[in-house]
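For this depiction, one protein chain was excluded, whereas all remaining protein chains were kept in their positions.
Chain nomenclature is as follows: A and B, assigned in order of appearance, with residue numbering initiated at 1 for each chain independently.
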Amino acid sequence: MKIPILYNVRSVMQRPFSTALTALGVGLVVAVFIGMLALANGFRVALARTGSDANVLVLRKGSDSELSSGLPRDVASMIAASPHVATGADGRPLVSPEVYVLVPLAKIFDTTQVANVVARGVSEQAWNVRQNIQVVAGQRPASGRSEVCVGQRLTSRFPHTGVGETMHFAGRDWTVVCHFTAAGSAFESEIWGENEQFMPVFRGEVFQSITFRLKDAGAFDEARRALMDDRRMTVDVHRESEFYAQQSQLLGLILGYLAFGITSIMAVGAVFGAINTMYAAIAARSAEIAVLLTIGFKPFSILTSFLVESAIIATVGGLVGCLLALPINGIVTSTTNWASFSEIAFSFRVTPGLLLWGVVFAVVMGVVGGFFPALRAARLQVIQALR
Amino acid sequence: MALVEIRKVNKSFQRDAQSIEVFQNLTLDFEAESFTALMGPSGSGKSTLLNLVAGLDRPTSGSITVGGANVSVMSSTQLAAWRARHIGFVFQSFNLLPVLTAYQNVELPLLLTGLSRKDRDERIRIALGVVGLDDRMHHYPRQLSGGQEQRTAIARAIVGDPTLILLDEPTGQLDAKSSQEVLALLRRLNDEFKKTIIIVTHDAHAAERAKSILHLEKGDLVEKAGSAA
Partner (left out) sequence: MKYLPLVLANLGRHKLRTVLTIASVALALFLFASLRTVVTTLAATAQFGGARRLVATNSTGIVFPLPIAYANRLKAVPGVQGVSWANWFGGRYGDGKRFFANFAVDPESYLAMYPEIVIPPDQKEAFLHDRGSALIGERLLTQFGWKLGQDVTLQGTIFPGDWTFTIRAVYHPTDPVIGDDVLIFHHEMFDERIGRAGIAGWFIVQIDNPDNAPAIAKSIDDLFRNSSAPTKTGTEREFQSSFATMWGNVSLLMGTIGLAVVFAILLVTANAMMMSARERTGEIAVLKTIGFSDRMLFALVMVEAGALALSGAAIGLGGAKALYQATKFNGLGFLPGFNVTSATLLLGAAVAVALMLASGLVPAMRAARLPVVEALRHVE
């Protein structure tokens, strides 16, 4: 026979205060859990989206980031001539050689705080090769002019970034002529300008990276071998998506460990709370349990009944936690990606999957916390309980 | 002057919207060294009377003096201190703190005095000796029988050498044999140690062991047996 769940629900409602406190405790743990994972998630997604499977990123051999790489102009021409490179609608090879530097910009709310922002020199092809780039305000920089296009995520955090305004870096003035989005990826935290404009003020006649679209997306390994075997250049070849995903590894790992560590400790605390509550509840209801046993319910039913009760309280807590965590979805925050030394902005991403995990986590806490008390309830002898 | 003087006491309770009168103009004395049993059906106010004498409750009007102190007008803080010194109270259900040993339970009232550890120890041992539990002083209540628990409670009630010992249905939960033990002890406390005792009970056999019996019915004394005034 199964003890009706209604009994548990009613019992829980009999001690509203104690139940509320326990549920809230569980809720807070779940909220922190979801929050931290949303942070890690947001970061990972921003970098994951920053690359396409169909693109190839070429760096100088041995460089672990675009920043430390350097490729001469002729390498760009050699790559453009490669049979592995796709051609655009206009018949030109989809190759984008780019300059990549970091410029210090003071933040809008506190000018003593300086962030190293990525300034990327591009050619016209960049807008076609790099995926998901959309100009959302103004027009692309005209050739030969001291103009830049600013990524959407920068506009609210750095001054003088509105369309028509003038930024100042590298000892020159630059007119902002457009804003662009990039599906929330890392590119949205960058300033794009013309290669020929950036080269003289930065590192001279050298590119940091060359990106091209694969003619055949399945032929990556072939293309890679061809380029690395080519004696005229010393390069490392990566799939664009893999490269950026790997760049996020360290920080992603740190965020992951942080989330895990903090939440585990909090979870243990919440479980203790659940244990206390359940023991007290069972002690107070020992007469009821005796009656149930006398009627003929099996001890195992008692066990599951109390486990269910503990799980109910925890689930309520889990839902509360989800509600607490929801508002942070979309909040933009920024940090330095130490792998590339550049500032990256990303938003907290709370997904339905994450919320579900939060509730599952809550239920697990409830069941773990309720186990030993429920066991005691099941082992109760009638005579003892009725004393 | 009687030890306890109850003068024109009225006591009523508010239950929901109704006012329930327990006593009206009750006037009553208890002499020093007396051993009185208060009897009556439930609702007759006997427990309430005990509470009033102990200063646990206040009369609606009238006065109660115990040993010269007017307990009906003292503040609750004063009453607490007064109770510690002058009253020993024993309840029906055993009222020992389960987390303390018999020894520690008996010690409780003495913690409220300024006595040194050594002095306290002496008195506790004496009290436990009087009730015949010196061999069990370090047992916890759950290790004692009903009768033994009650005797421990009595030891606690007398350890501070109070002016008055009050018991509310002390044998209500005991079997015949344990009841006899407890009642014999009370009789001895009164005969040998000259303690003034008021015991509330509905057990006629228990009442017989007292030296006088008062009957209360609906807040009125209906009959007196033995001398009281």
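Quick note on the criterion: a residue touches a chain if its C-beta (ideal position, glycine included) is under 8 Å from a C-beta of that chain, and two chains touch if they have at least 3 such contacts.
Not measured: the values here are computed from a predicted model.
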### Query
Can you list the shown chains that the hidden chain touches?
A, B
### Summary
Cross-chain touch to the chain not pictured, restricted to B:Glu31, B:Asp57 or B:Asp134, is B:Asp57
### Message
Of the residues A:Ser18, A:Ser146, A:Ser301 or A:Thr315, I need the one that contacts the missing chain.
### Response
A:Ser18
### Contact with the hidden chain (one of A:Tyr7, A:Trp127 or A:Phe202)
A:Phe202
### Message
If I consider the whole complex, including the chain that's not displayed, which of B:Val53, B:Val71 or B:Ile87 touches that chain?
### Response
B:Ile87
### Task
Touching the hidden chain in the full complex, which residues of chain A are there? Just list them.
17-18, 21-22, 24-25, 28-29, 31-32, 35-36, 39, 60-65, 67-68, 101-104, 113-116, 169-171, 201-203, 234, 250, 254, 262, 265-266, 268-270, 272-273, 275-277, 279-280, 283, 333-336, 338, 341, 343
### Query
List the chain B residues touching the unshown chain?
47, 51, 54, 56-57, 76-77, 80-85, 87, 89, 91-93, 95, 97-100, 104, 108-109, 111-112, 117, 156, 168-169
